[in-house]
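Omission of a single protein chain aside, the complex is shown with its protein chains in their original locations.
Read from first to last, the chains carry the letters A and B; within each, the first residue is number 1.
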Amino acid sequence: MGTTIGVWIAAGLTLFIYSFLYKDNPFYKFAEHLYVGITAGYWIIYTWAYVIQPMLIDPMIKNKEFILIIPAFFGIIMLTRWFPQISWLSRWSIAFTVGMGAGLGVTGAIQGFILPQVQATLVPLTGFNFETFNNFLIIFGVLTTLVYFYFSKEQKGVLRWGSKIGITFIMVAFGASFGYTVMARISLLIGRIYFLLSDWLKVLR
Amino acid sequence: MNFFLKLSKIDRRFIYLFIALVVVLPLILKPKFPVVVSKPVQDVYDYIEKLPEGSNVLISIDYDAASMPEQQPFLEALLRQLFKNKLKPILIVQWQLGAPLGTMGLEKIAKEMGAEYGKDYINLGYRPGYVAQMVGIGKEIRDFFKVDYKNIPLDSFPMMKNVHNYNDIALLVGLEAGATYLAWIEYAGGRFKQKIALALNAVSAPDAYYFYQSGQIVGLVGGMKGAAEYEVLVDKPDLAVAGMASQSYSHLVIILFIILGNIAYFIEKGMKNKEGGK
Partner (left out) sequence: MLKGKGIPIFITFLTGMIMIISFFIPHKPFGDIEKISLTWYSIIAGFTMLLGVDSLIGMHFRKLKRKDENWFFSLVLIIGFTATVVVGIIETVRFGTAFDERSYFTYIYNYFIVPLQSTMFSLLAFFIASAAYRAFRARNFDATLLLITAIIVMLGRVPLGEQISPYLPKFTEWIMQVPQMAAKRGIGLGISLGALGVSIRIILGIERSYLS
C-alpha cells in the first residue's frame, strides 16, 4: 500500500516538473520548492547520522576521545558566519580546511596527475605502423593543445601555428564531449519515462 | 525553400514532444539492438574476473538521483559479478544524496544472490571531507569508518576484521557523476598505488580517457551505454539494455534536427547574400 501511494506521489511530482516544458506554472514551482526544502531537511539529518553522531558524539562518550573537542570547536566556529559580530572566527576553520586542501593538492597534483600524465605522453615513435601514427597524434595533440592555452607570450610564428593545430584537436574533443552529453541527457529522460511506463502505468514488463 | 525556413522557426514544444515520442515508443515496441562490448568496459570486467576469491572490492557511490539511470544499472550488474565470483563489496559514499541509492542496489542484489551482510558484503555509508578521507584510508579505514551505516562497530563484522587500508583492497570501483574520481586517482591511485576502475556519467566519461591510456585506471564504463555493455557481460540484460533502442533513435532524431537546422541556416545565409548582392 505504502509503495503504491509512493509511486503515485513520485509520478505526480514527475509530471509537475515536466509541466515546465509547456510553460512555467505553479505546479512546477510547487515541486521545485518542495525539492529544495526536503533536500535541506535531508542534509540536517544526514549531518547528524554520518558526521556528528559517528565521528564526534559516540567516540567521545563511548571511547572518551575528548581530543575531538578541538575539531568540534573548529566545526562550530565555522557556523559563526551567521553572526556578523563574531564571524571573523569562522576564518580559522576555513583556514584549516583550505590549508589542508592546498597541502594535499600540491603532492596529489604532482604525483597523481602531472608526472604520470607526462610520462604517458612519452610514447615510442619507432616503426612505421598505425600505432606509431597514433602515438605521434597523441604527442602532437597534447603539445599543440598546451600551446593553445599558453598565453604568456604573444602567439607568433611557430606558436601561432601550434595553437591553430591545437584548436583543431580541441574542437574534436569538444565535439566528442557534446555527443556524450547528449547521450547522458537522453539516458536521464529514458530513466524517468521508464519509471512512468513501468512502475506507475505498468505498461512495460 | 520556405519549408525549411518555417521549420527552423517551429515552436520548441513540438521538438520536446518529438523527443518524448522517440523515447516512449521504442520502450513500448522493444525493437532488438545488439549491444557490442567496447574494450574499456571489457577491461573492467576481465580485471574483476581475474581477482582471487574472497578479495575485497571497495565501491564508492559518487553519484545521486540526478544520474541514477546511468549508474544504477551498472551498480547492479557489477554487484552480480562480484557476488557470483565470491568477491566482497565494501560500499562507501562520497556524494551525500547518493547513499540510499547505494544501499538500495546493494540490498537488492545481495538478496537476489543470497549474500549475507557483514560476511559477504558491507555498507559503510558516508563521511565528509573526501580528499582527507581518501588519503586517510591509506593508513586505516577505521579513522573514518569506525561503524557501518547503521552505527554498528566495524570489528563486529567477520569480513572487516582484516581490512585496514588499501593493501587489503583488490580493486576500487568509483561510480562517478562529477569530478570526485580525480581525487581517487590522485590520492588512492597516485599515492597508494590502489588499482581503480571507473564508471562515469557520459558527461564526464570523455575526460577520463587519458587516465585509461596512462594505465592509471584499469578500465572505464561510460554512461548508460557502458552499463548496457556490462549487463551483457554479466549475462543479465536489464534496464540499461532496455533503454538502448530509445537511446539510438533519440540520437538519430537529434542528428536530423542538427542537419535540418543547418539546411535552414545555409538557405537563410544564401538569401542574405543575394539581398546583399542586389
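Quick note on the criterion: a residue touches a chain if its C-beta (ideal position, glycine included) is under 8 Å from a C-beta of that chain, and two chains touch if they have at least 3 such contacts.
Note that the structure is a prediction, hence the values are computed from the model and not measured.
Visitor: Check the options A:T107, A:T132, A:Q155 or A:S198 and report the residue that touches the missing chain.
Guide: A:T107
Visitor: Residues of subunit A in contact with the chain that isn't shown?
Guide: Answer for subunit A: residues 2, 6-7, 9-11, 13-14, 17-18, 20-21, 29-52, 55-56, 67-68, 70-72, 74-76, 78-79, 81-82, 88, 91-107, 109-110, 113-114, 117-118, 120-121, 134, 137-146, 148-149, 166-183, 185-186, 188-189, 191-192, 195 touch the chain left out.
Visitor: For subunit B, which residues reach the chain that was dropped from this view?
Guide: Within subunit B, the residues touching the omitted chain are 8, 12, 15-16, 19-20, 23, 33-36, 38-39, 64-69, 96-97, 99-101, 103-104, 107, 125, 127-129, 132-133, 135-136, 139-140, 143-144, 149-151, 191, 206-207, 209-210, 212-213, 222, 225, 244-245, 247-255, 257-258, 260-262, 265.
The working rule: only the chains that are shown with their structure count from here on.
Visitor: Just the number, please: Cα centre separation of subunit A and subunit B in whole Å.
Guide: Subunit A and subunit B have C-alpha centres separated by 13 Å.
Visitor: Which positions of subunit B touch subunit A when the two form their complex?
Guide: Residue list for subunit B touching subunit A: 13, 16, 19-20, 23-24, 27-28, 66-70, 96-97, 99, 125-129, 131-132, 135, 144, 146-147, 151, 182-183, 185-187, 189-191, 201-203, 205-207, 210, 213-216, 222-225, 239, 242-243, 246-247, 250-251, 254.
Visitor: Mind pulling up the subunit A residues that touch subunit B in the complex?
Guide: Contact set of subunit A toward subunit B: 21-22, 39, 42-43, 46, 49-51, 53-55, 58-59, 97, 100-101, 104, 107-109, 111-113, 116-117, 119-120, 138, 173, 176-177, 180-184, 186-194, 197, 203-204.
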